[in-house]
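Missing here: one protein chain of the complex. Every other protein chain is in place.
For chain A:
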Amino acid sequence: MTITMKKKDVVLIGFGWTGAILGQELTEAGLDVLALERGEMRDTPTDARYPQVIDELAYSIRGKLYQDLSRETVTVRHGVDDLAVPYRQHGSFLLGNGVGGAGLHWNGMHYRVLPEELQLRTRYEQRYGRHFIPEGMTIRDFPVTYDELEPFFTKFEYVCGTSGKAGNLGGRKIEGGNPFEGPRSKDYPTPPLHNGYGADLVWKGAVEAGFHPYYAPAANCSTPYTNPYGVRLGPCNFCGFCENYACYMYSKASPQTTILPVLLRKPNFEVRPRAQVLKINLDSTGKKATGVTYVDGKGREIFQPADLVIVTAYQMHNVRLLLLSGIGKPYNPKTGEGVVGMNYAYQAMGGVEVLLPSGTRLNPFIGTGAGGVSIDDVNGDQFDHGPLGFVGGASVRHVRLGGRPIQMTPTVPGTPKWGSAWKSAVKDTYQRELHIDLSGSVAAYQDVYLDLDPTYRDSYGQPLLRLTYNWHDNEARLMHHVGDRISEIAKAMNAEKYWVTNRVTPGAKYDVRFYQSTHTTGGAIMGADPRNSVVNRYLQSWDVPNVFVMGSSAFPQNMGYNPTGLVGALAYWAAKAIREQYLKNPGPLVQA
């Protein structure tokens, strides 16, 4: 027995970053907007209460803010003919849930994109020749340029109060900023966070080794700040409990600390938590959405009619919802036909661990989510790939996240894992070990994709999303190169010891047991041609023009940078197109 609700102008499916951005933008345009969020209502006073939030076991280890996998997860397999099995415990990536989504418990690493990454295929073909890109690698150009997105990167940074230092202001290079970045129209809204001792040492070592360190852009405010919506944020106090936690200082940008205080008070906006959307309903032509069907917190099935449906959930959920709704043709890796689910990508993570001399006092518990030192010399196409023979690069950074003892008490390889020798090693290492993070790009491949699992179902009886993923040789070679290069920094730091940790080595299988990155991308990719993409340059479905799909599901492949800056910029870019073009003349914004 389905209950039918009063029609809304717009329904948003999922209420994290992109839901908040679209909600704010479209209510500003006068539309009546409803956000459906499957998780709970969340806010700073309830979910970031001090000191209860300073609880590593509850948040980082048992995952208080993550998706409840007992109800819904994904399945994973390595190859297209393998059996997929459920991702039963959180490991490799941490799916979000609830109002604010993963935007409530991210670090705030707020990068843009290196301009060449948006025209990746063209850039490599022009610089290295058409045959440089290996068989089976399906990298693409984004159908949008850095210059087109620049105002939207800026807008999102100013909403977040992001701290950092421009390296390229309108073409003028500035010391202390990133010399490789695309030109900015404005500097960051707040100055860089102060660096701790570890970041100072990495910065100095990087300069000595010939790299170009810069202040890592952090959506952790460095000063009191009022954003363009009139919402106030406070300065980061280096508490060391950022990612996996909500911020009790109102310093880390999240929907709750930047947009919701304004949006939730609007008469033309409503959020319904505990509303699990089952599908987007289509009319008899299959080319128009009529609304969405969801199950509410009381278990009632509800049809919510709407003129415009915007998919604003996490990347994997966006793709799953399109597949469950029959929007777009599912991708088939064997025939190459279809588009939904294609070009899933991930990140290749590694690190250089540095053991400093005895007596060094890093005070590792003094941490931020994103402030520190970052390096792009080996990122994007900022170095000559010709003799190296691989595609891609890595974002390199040292950010001291904190010294949380369950997860942040490393020991030198070869140390016993228990007993007095372990205790003594933990005590010795805690104050003098630091980690330089290597976050490698991952290309798209014909044999990596998302579809619906034939066996496993969620608590509503719907098929789980199936992830077919494994590493490719290209990424193993990339990470080997980056590990070698960044070891030069450790050498320059006069380390007692240093060693490279790299999950992506030749022949290594994708291992879901260890946290790597929550930066999953693709599956509903943007493109210029409906034959090989799911959405157009304004993130509008080619097949059902009153459906838009936000998020990193639009990325044709993944980059070394963290994706949130690009996700936010694309959401503001799409919102402008909806406001200025779509509303005047609803229909396709790009002719196929």
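We take it that contacts are C-beta pairs under 8 Å (C-beta built on N, C-alpha and C of every residue); 3 or more make two chains touch, one makes a residue touch a chain; residues count from 1.
As a working rule, contacts and distances are computed from a predicted model.
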Listed names "Gluconate 2-dehydrogenase subunit 3 family protein", "ABC transporter permease", "ABC-2 type transport system ATP-binding protein" or "Quinol oxidase subunit 1", matching UniProt entry of the absent chain = "Gluconate 2-dehydrogenase subunit 3 family protein"
Just one of A:Gln52, A:Thr122 or A:Ser185 touches the chain that is missing; which is it?
-> A:Gln52
Check each of A:Leu69, A:Val295 or A:Val412 against the chain that is not shown and name the one that touches it.
-> A:Leu69
Of the residues A:Tyr510, A:Tyr538 or A:Tyr572, which one touches the chain left out of the display?
-> A:Tyr510
From A:Gln431, A:Gln446 or A:Thr501, residue that would touch the chain that is not displayed = A:Gln431
Would you indicate which residue among A:Cys239, A:Leu465 or A:Val500 is in contact with the undisplayed chain?
-> A:Cys239
Of the residues in chain A, which ones touch the absent chain?
-> 50-52, 54-58, 61-63, 68-70, 72-73, 76-78, 83, 85-89, 91, 193-197, 200, 235, 237-241, 360-363, 365-366, 403, 405-406, 409, 417-420, 423-424, 426-427, 430-431, 455-457, 509-513
